[in-house]
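In this view, the complex is presented without one of its protein chains, the others remaining in place.
The letters A and B name the chains in turn, as written, and every chain counts its residues from 1.
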Amino acid sequence: MLKFRLEERAKSPYWLIIVSPFIAIIVAIILAGILIILAGANPFNSYYHLIIGAFGSKNSVAETLARATPIILTGLAASIAFRAKFWNIGAEGQLYFGALATTFFGTGLVVLPSTLMIPFLFIMGALAGGLLLLPLVLLKLYYKVDEVVTTLLLNFVVVLLVSYLLEGPWKDPMSLGWPQGKSVIDEGVLPQVLSKTRLHLGFIISIFLAFSIWFVLKKTVIGYRIKSVGLNSAAASHAGIPIFKTVLVVAILSGGMAGMAGVTETAGLKGYLTLDLSPGFGYAGIAVAMLANLNPIGVIFSGIFLASIYVGADSMSRAMNVPTYLADVIVALTVLCVLLSLIFVHYKILFFGTKKDD
Amino acid sequence: MIDFIEIIFTAGFWAATIRIACPLILATLGEVLCERAGVLNLGIEGIMSIGAMVGWMTVFLGADLYTGILAALIIGGIFGLLHAVFTVYLGASQHVTGIGITMLASSLGFFCFKLILPASTTPPKIKPFQPFDIPFLSDLPFFGPAFFQHTPFTYIAILAVVFAFWLMNSTPLGLSIKMAGENPMALEAQGIDVFLVRTIAVVLGSAFMAVGGAYLTLSAFDAFYFGMINGRGWIAIALVIFASWKPERALIGALLFAGLDAYQVRAQQLAGAVIPYQFFLMLPFLLSIFAMVIAAKRTKYPKALLIPFRRGERH
Partner (left out) sequence: MTRLLKVEKITKKFGNFYANNDISFEVKKGEVLAVLGENGAGKTTLMNILFGHYTPDAGSVQFEGKAIEFGNTNNAIKLGIGMVHQHFTLAENLTVLENIIIGSRSIFSLSLPKRQARIKILELSKKFGLLIDPDELVANLSVSEKQRIEILKTLFLDCKLLILDEPTAALTPQETDALFATIRNMIKSGLSVILISHKLNEILAVSDRIIVLRNGSSVGETDTNSAVREKIAEMIVGKKIDYPKKTKIPRKSRVLSLLDVSYSETDVPSLNAVNLNLYGGQILGIAGVAGNGQTTLAKILSGHLKPTQGKIVINEAGSVYISPKSFMNLGVAYIPEDRNSDGIVGDMEIWENAIMTEMDNLCFRNRLGIINKRTSFDRSKDLCAAYDVRMQSIRQRSRLLSGGNVQKLLLGRWLMRKPKIIIACQPTRGLDEGAIASIQKLLLEAQQNGSAIILISEDLDELLSLSDDITVMYKGMLSDPIETTTTNKLTIGLQMAGDGF
């Protein structure tokens, strides 16, 4: 039996902190390369096609960034929540709730000039996301009902609710039988930011939100409270930090971010709500947050990285005949490798019998 | 109104209850084993998925059905081992590892499925487990078709409960697992390797989960679909809490839950025109949340759940 134990590093070297996520990504890509070989393709060729697919042209870059938009937002949702050790795994459901709010308010119920309409939709989407999470937070705070399971389960409920609305009362009569919602009115549609591409204002907004969240977490009392509650809620409470209020704020912020991801997809990319609006953006957000070590600025980059894998995998799949699910495998491997690298960053592994030198 | 009550007096309802319960029973038992040892296994959804795929694929490629179960068992154990290396030996976050395992197991399963069967639009089928009539008992009116005309896999699932009950209550390993989840220091002080006990529990538990997934493809249905687990893993996690981490209660919880599910399917047929089907499909998930709220008051989590054990830590 292998005998070893972990010893915490007094201070992790900075270079290790910076380099470790990149090593994790490289390891994940190598491991996925083995699968490509199993699929009978050349991994170098395949990855070449993946990169070209994601960044090879103006259009593909725009596509990658457009895909990154909701992932950055759900990544922020996970970052905020995980920092407070509030395990919100319901970003998928909150995203759809945001999309529902967009459809509800944005398809004619409220008509405002564009400069007001877009912020209004974002606020409504955020409120919807936060509102969906709120009862679960209260259940956790009052009855200690585990939020992991409740947020996960609610994802399924919300998707079914969307399915009902799109097949029933909210169905667009013009959609020729497809279950989809009515189109968002022109004032609410997020404008293109790169002409003749699908890249829309939502991307800029998501970057702006990432910086805002970074500022809140890093510089303000709210961020300080979230950090202390996440690291040691008992100690924080004994020093007068209001746990209840803090977790509530976390939930609203987190659910709000995910809700806004629903807004960008509905009012930005598609223009209307569909059942396949999110191919798992909520879950991808968890990977993004982990890869960024819960840092909001890092989320921008890890979000773009993940989006490029997803976008690139499509063209790789077409060119090399490798199943597109490889993208999901790469993402999953990245999560696990990052987790592993974090352990090496924070701990030294000592094998029994070896001398300690520190 | 009468129709709604009559449902529960049909043998078909009871047979369906048991059929729906089986994968949940196996998955819940698996999660009970993990959590009792102090390890939350959120890999459950993915492990069930890959168990379903591997079990089915093994049979599709020509092996017999029992080999299919064995294959699922082994793949579950492998992913359990991966989970254990991360959470037990390296002390990584159990939440994040579990989600990572779910992502990896399900995407890897889909990837391999597509690799082996690239072009299939309609999913190919296998000949699954057939109902096995228990002599004499199966001839009983009502009780026969309700309880004694199930597939051998169903009886295996019930035996798994007996096995888990025996393991937890009558063996040193079960006792060690319970201690590892409550106070691992106590186990260490008795000279027992906490890492080993937790790893065994997670590997065994994950194997159970994968077999639970395989039940879907080898007994309940005859094909593998993407997303066929459809939240059953998460429901099992809620059932664990409802079952207070006890195998025998897991059986009762899963049956109760499956009964309600089987009931809603039948009620749906009666009320389909009035209430949209989506609301019936929501019921299992809402029920699970509801069950957790009910159980919350008396819930006593294993004390060391989520807490990594570190050997030789300074006090």
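The working rule: a contact is a pair of C-beta atoms (placed from the backbone, for glycine too) under 8 Å apart; a residue touches a chain by one contact, two chains touch by 3 or more.
Bear in mind that the values here come from a model prediction, so they are computed numbers and not experimental data.
Of the listed positions B:E31, B:E45 or B:E188, the one in contact with the omitted chain in the full complex is B:E188.
Listed here are the subunit B residues that touch the chain not shown: 170-173, 175-176, 178-179, 182-183, 185-192, 196-197, 200, 298, 300, 302-303, 312, 314-315.
Contact between subunit A and the unshown chain involves residues 3, 10-11, 219-222, 224-225, 227-228, 231-232, 234-242, 352-353, 355-356, 358.
Everything below uses one rule, namely that only the chains that are shown with their structure count from here on.
Centre-to-centre spacing of subunit A and subunit B amounts to 28 Å, using the average Cα coordinate of each chain.
Residues 40, 42, 82, 86, 90-93, 95-97, 99-101, 103-104, 106-108, 110-111, 114-115, 118, 193, 196, 230-231, 234-235, 237-238, 241, 276, 278-279, 281-282, 285-286, 288-289, 292-293, 296-297, 299, 310-312 of subunit B are the ones touching subunit A in the complex.
By the touch rule above, subunit A contacts subunit B in their complex via residues 1, 5-6, 35, 38-39, 82, 87, 89, 139, 143-146, 148-150, 152-154, 156-157, 160-161, 163-164, 167-168, 283, 286-287, 290, 321, 323, 325-326, 328-329, 331-333, 335-336, 339-340, 342-343.
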